[in-house]
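What you see is the complex with one protein chain gone and the rest in place.
The letters A, B and C name the chains in turn, as written, and every chain counts its residues from 1.
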Amino acid sequence: MSNPASLHSPTTFDGDDHFHDECGVFGIYRHPDAAAHTALGLHALQHRGQEAAGVVSFDGEQFHSHRALGHVGDNFNSAQIIRTLPGEMAIGHVRYATTGGTVLRNVQPLFADFKFGGLAIAHNGNLTNAYGLRTALVERGCIFQSTSDTETFIHLIAVSRGTNVVERVTDALRQVEGAYSLVAITREKLIGVRDPRGVRPLVLGKIGDSWILSSETCALDIIGAEYVRDVEPGELVVIDKTGLHSFKPFVPTDSKFCIFEYIYFARPDSNVEGRNVYQIRKNIGAELARECGIEADVVVPVPDSGVPAAIGYAEQSGIPFELGIIRNHYVGRTFIEPTQQIRNLGVKLKHNANGQYLKDKRVILIDDSIVRGTTSVKIVDMVRQAGAKEVHMCVSSPPITHSCFYGIDTPDQEELMASQHELEAMRKIIGVDSLTFVSFDGLYRAVRDEDRNTENPQFCDACFSGNYPIRLVDKDSGEAPKQLSLLTTQE
Amino acid sequence: MSNPASLHSPTTFDGDDHFHDECGVFGIYRHPDAAAHTALGLHALQHRGQEAAGVVSFDGEQFHSHRALGHVGDNFNSAQIIRTLPGEMAIGHVRYATTGGTVLRNVQPLFADFKFGGLAIAHNGNLTNAYGLRTALVERGCIFQSTSDTETFIHLIAVSRGTNVVERVTDALRQVEGAYSLVAITREKLIGVRDPRGVRPLVLGKIGDSWILSSETCALDIIGAEYVRDVEPGELVVIDKTGLHSFKPFVPTDSKFCIFEYIYFARPDSNVEGRNVYQIRKNIGAELARECGIEADVVVPVPDSGVPAAIGYAEQSGIPFELGIIRNHYVGRTFIEPTQQIRNLGVKLKHNANGQYLKDKRVILIDDSIVRGTTSVKIVDMVRQAGAKEVHMCVSSPPITHSCFYGIDTPDQEELMASQHELEAMRKIIGVDSLTFVSFDGLYRAVRDEDRNTENPQFCDACFSGNYPIRLVDKDSGEAPKQLSLLTTQE
Amino acid sequence: MSNPASLHSPTTFDGDDHFHDECGVFGIYRHPDAAAHTALGLHALQHRGQEAAGVVSFDGEQFHSHRALGHVGDNFNSAQIIRTLPGEMAIGHVRYATTGGTVLRNVQPLFADFKFGGLAIAHNGNLTNAYGLRTALVERGCIFQSTSDTETFIHLIAVSRGTNVVERVTDALRQVEGAYSLVAITREKLIGVRDPRGVRPLVLGKIGDSWILSSETCALDIIGAEYVRDVEPGELVVIDKTGLHSFKPFVPTDSKFCIFEYIYFARPDSNVEGRNVYQIRKNIGAELARECGIEADVVVPVPDSGVPAAIGYAEQSGIPFELGIIRNHYVGRTFIEPTQQIRNLGVKLKHNANGQYLKDKRVILIDDSIVRGTTSVKIVDMVRQAGAKEVHMCVSSPPITHSCFYGIDTPDQEELMASQHELEAMRKIIGVDSLTFVSFDGLYRAVRDEDRNTENPQFCDACFSGNYPIRLVDKDSGEAPKQLSLLTTQE
Partner (left out) sequence: MSNPASLHSPTTFDGDDHFHDECGVFGIYRHPDAAAHTALGLHALQHRGQEAAGVVSFDGEQFHSHRALGHVGDNFNSAQIIRTLPGEMAIGHVRYATTGGTVLRNVQPLFADFKFGGLAIAHNGNLTNAYGLRTALVERGCIFQSTSDTETFIHLIAVSRGTNVVERVTDALRQVEGAYSLVAITREKLIGVRDPRGVRPLVLGKIGDSWILSSETCALDIIGAEYVRDVEPGELVVIDKTGLHSFKPFVPTDSKFCIFEYIYFARPDSNVEGRNVYQIRKNIGAELARECGIEADVVVPVPDSGVPAAIGYAEQSGIPFELGIIRNHYVGRTFIEPTQQIRNLGVKLKHNANGQYLKDKRVILIDDSIVRGTTSVKIVDMVRQAGAKEVHMCVSSPPITHSCFYGIDTPDQEELMASQHELEAMRKIIGVDSLTFVSFDGLYRAVRDEDRNTENPQFCDACFSGNYPIRLVDKDSGEAPKQLSLLTTQE
């Protein structure tokens, strides 16, 4: 999903201060329960996008679509709905809403009837040259219905001179730049693509004879499918009745997988490029413990995302791990600005200090990242009010100094605490006795047992380094993001 | 609106057996309460389409849209909604749903961002060569979102080589064939067009300095605007800050206004081409009385549409006019097939015999038209059960023998009673002692004080005569109506 | 329904200025489609209450209830709903909302489990001593859930010492004063009651072997049932498997049927106490013509309620009847205060002048009643703006000078135009050349061919005469109407 406006959206009020992955995708070929399996897969990918979900199936004659704002489990939970999605092929998508103006027409998969038949498509990522492409398409008479990058892609397919759908898709792929993992179905094929750098994940799985594409392996687990392999960076896979066909339509280049998927985005039980995410997070915690070496009484995670690193830290350091902060799981996107009273309570809607484990203790708080730092300030204040003697914060990522333009919802750079302040200043603002971020090398070792290659990093770590591996065409051209000139009050 | 599928839709169960006009349009230029006036205008045009309504306004910067299924009064009835439609220009549309699958994306006005800026458009009518145009547009890479003719028109504008919006609209107009009255707004202009034959109505009005376009004059009355003139057949009017400009982009040809607008579609208080509709309906009733000359005790209209003709008949014949059938105004589109029990009651949900005026009487029933005849059978049966001694039916239109392809929802030809049966057979099926239809000449005299020109009729009366004044391109090419290959369960 | 607060509610903005009947009731005993028939009967009674509807059925084991805000046709229109109301006995109720605070818990029928089993009850009317009874019941420990008189009645049944349900109902009936027609079902019986004066209507009908109770005969017609007789004033009918049993639990007294039912409340196709309502309205029109004798060019009804009297007037006077005012039937309770703009248009949302029949004409407007007079002022202004040379208003009821306390929603007395102004002053305010009300004797002759008995009028005409036939106990005691001390924001 690609609304450039999202880059500037304020974080909604829920005590959250994280980067957010913007999408998850899933596809399945030739399975009698294609839509039900897609719904399950999307449910397992719900952490990649909570705002909306959509499924398109094909029954041999007709495509069928159901899209809804809200969680998968709230919208694809009845046999009645699943029956409206007949057929043995389906793709699905979950998305993270980036602005208040979420409207259904922006919900994926998008669908279009082409000369050669229908095609439904869903993607996770962001095109960096979408604006320029869009302008050219509008000039030749294309009409846009949404602000989604996916629609740019669809128009490129529509106007391609290719003689079949694979040629047309390839033609379109060669014109776009950016980070994307996409899935599509036509009347006969299931298609999957990862961009040349492979920034966003996409895996291949199989259940019986049915092929599956999914953002993460946890969506294979939920339906009992086996993991086959990751789709490779720059690979186009086409699955049809003759089997799986792999194409490499791009000039080969180095992979730059998003290292933040390991730190926060992916589910801990997923394996990403063959590595277990939970294990890597524990590794980062252990690296942190080695790098930091603070004496303390208790290691306390900021739940839930800080838990694995805290376990790793506690194991490595020998300091006891305790749930000194309890999370209330009933807060989703609710309680948004009801009253000043409630706004002031802020973080308490989601977290409560478990006083007995903090009072008179030297506390090491483990968090996964610091974005604006606003939540950290409140958490630390809460821990201090609970009576902690010392509060140290250890963060399982390097300081975030740059925005992401590859499909992650991030604040403007000037809102990122680490882009505005040195370490000591950050420590003071957050109000801790010490503040430690894992080092680049520590992070890379935790992920892959090797130091960071400073010349050519093994991963995309642009948000920490400013080293953007894919050109930011639209941004560098200084052109404003294209908005539709129509505002609708519903739909 | 033009979904050809509508031609095959079964009449919904509400005791109704009428042709239905499919749309009403309204537009206003430079009025501080543009949206509120548009909502009021649409309310006055509600009889032209009860299924959905939409308004698009332009505030000098941005276009704003609100569209909803249901009545105008139920959806544009709050200051809150009206405030979401700021600006001094607005157009609006009401439509008659022609299939069960009404979805919001088919609701007009449609909007598109073009190279030259946004344009919103709404129309009343039907294009007869839409399918061919659409096929060609898809081949060149256009992507359709709906099954609406309006979208075909929008793509023609988008791909036009014209250098300004009027040129582009003109370019598009010259490619389409059919019956249509359309209104549109761009960032600077209010545009109105009637097709070369002028089949569907469109009038110009003024309130203060603000120009108005409307399907009927009753929408001028509701806001206190004055009637200026009818937009002429084949006329393109463009209203901007320099005033009203009239263009005639088509080869001149004879006007063929739809005579059924006088018989049933238009509101009785509207003036159509300068003639009062209620008066014309009374005239038809008087012609009927002259042509028919039956002796009877009472003239009873089938309410509400038969009332004016019945008054005219009673005046001319001297037979007393009585409300021998009472209508329950609370039936709209409700009670749709709840139970067999209720289905069997049929006509009674809407009409009840007022027994005292029927018992032992010779009754002349006045109805405006007979389509399938199903309702007539039930009405006559009800009147007979109430004790009528004789039942004569006089119909204020000629027998309907052909379908309409110019924007009216009609059954297939084989479902039209008069296309399958001679007069005497119809009389028997309906179960009346006599059955009289007004003659062609009687009808034309009632409307315009002159007999029908059989060589070149003054009006379109194709549904009575089969004499179609505009080519039925798609129909004659035998091509199936284009359907989207995507089915959505909501949206 | 009996919320005394209703007496003070402002008329909603819909160009309406009428008294409103507050309820309609229906009941059926031993019919396999009891609920479907009840829904149909309520649909025919919809004019007696548009705000909410409810049905309770009994299936031999359990009572079943469905109640909803809105029209019958919108809420009881599916087999699914009807199936939730199984059984061969059912009663139903439609009500006119008298305040903005309509909540579902006030919607009838009300139900209670008693020692002897369940009982559901619905009534049309108003108790005049409800407040006193309620106070006494609360003192002995009864807990009220609503502000409805029906609940008072239910508590009286609950605390009765009677040994069976008929004894208990009788016991309760003897304690209440007021105007009411009620229907009830127990596990074994269908019960109907009219108050001793018989102010509100209730008729007995039969379809096959199934007994029916209904406010009006039009609800018998819709299901094809035959009219048996009116329930008599002061009669309690109990229908069970042994047949119909009639009881007269009250001291006999003179009947005082509400004469306004003839003038406006009842549907024109109903027969009330054996007399056809439409015929009576025509009679009143004829009386008006005789009493008034104005020379004019055209008789124009204020539609729809003025139509029958206008037909009668035209017939009697020989002046042509014309629909000089056209009504837009799409206005129900919508367009409520959207904007000042729309508010100012007032009457035009509902009525439009049909100019050709008014311009340069001497017009006699026929309306059924003048309550506040606000609508009359606007109608007359609209007619004058359409060019009428003279405007005379003839009203088919005497001047309304008093509020109703017997189940009709009326304004406070001081808001009634005729209670504040003499005839000539009213004429000037309304802006007509002459203003004529039918005389008391004219009205009585129209209804029953005899003059009004001034000593002991044959009907309740308190709203015209101030002659209240039933004591206004609560009102005269000066006690404020009891309100619940709980406000709920939904439910």
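What we mean here is this: contacts are C-beta pairs under 8 Å (C-beta built on N, C-alpha and C of every residue); 3 or more make two chains touch, one makes a residue touch a chain.
Just so we're clear, the structure is a prediction, and the values are computed from it rather than from any experiment.
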Missing chain touches which shown chains?
A, C
Identified contact with the non-displayed chain, of A:His20, A:His43, A:Lys189 or A:Arg452:
A:His43
For the chain that's not shown, point to the residue among C:His155, C:Lys189 or C:Arg445 touching it.
C:His155
Would you mind spotting which of C:Gly118, C:Gly387 or C:Gly431 touches the chain that isn't drawn?
C:Gly118
Per the touch definition above, residue among A:Leu349, A:Ile429, A:Leu472 or A:Leu486 touching the missing chain
A:Leu349
Had the left-out chain been drawn, it would touch chain A at residues 33, 36-37, 39-40, 43-44, 46-47, 50, 71-74, 76-79, 81-82, 218, 221-224, 267-269, 276, 278-279, 304, 307-308, 311, 315, 320-323, 326, 328-332, 334-339, 341-342, 345, 348-349, 352-357
Quickly run down the residues of chain C that touch the omitted chain.
56, 62-68, 81, 84-85, 104-105, 111-115, 117-118, 120, 138-145, 154-155, 158-160, 484-491
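Just so we're on the same page, only the chains that are shown with their structure count from here on.
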Between chain A and chain B, what distance separates the C-alpha centroids? Give it in angstrom.
51
Rounded to the nearest Å, the gap separating the Cα centres of chain B and chain C is 37
Touching two or more other chains - residue numbers and ranges from chain C:
none
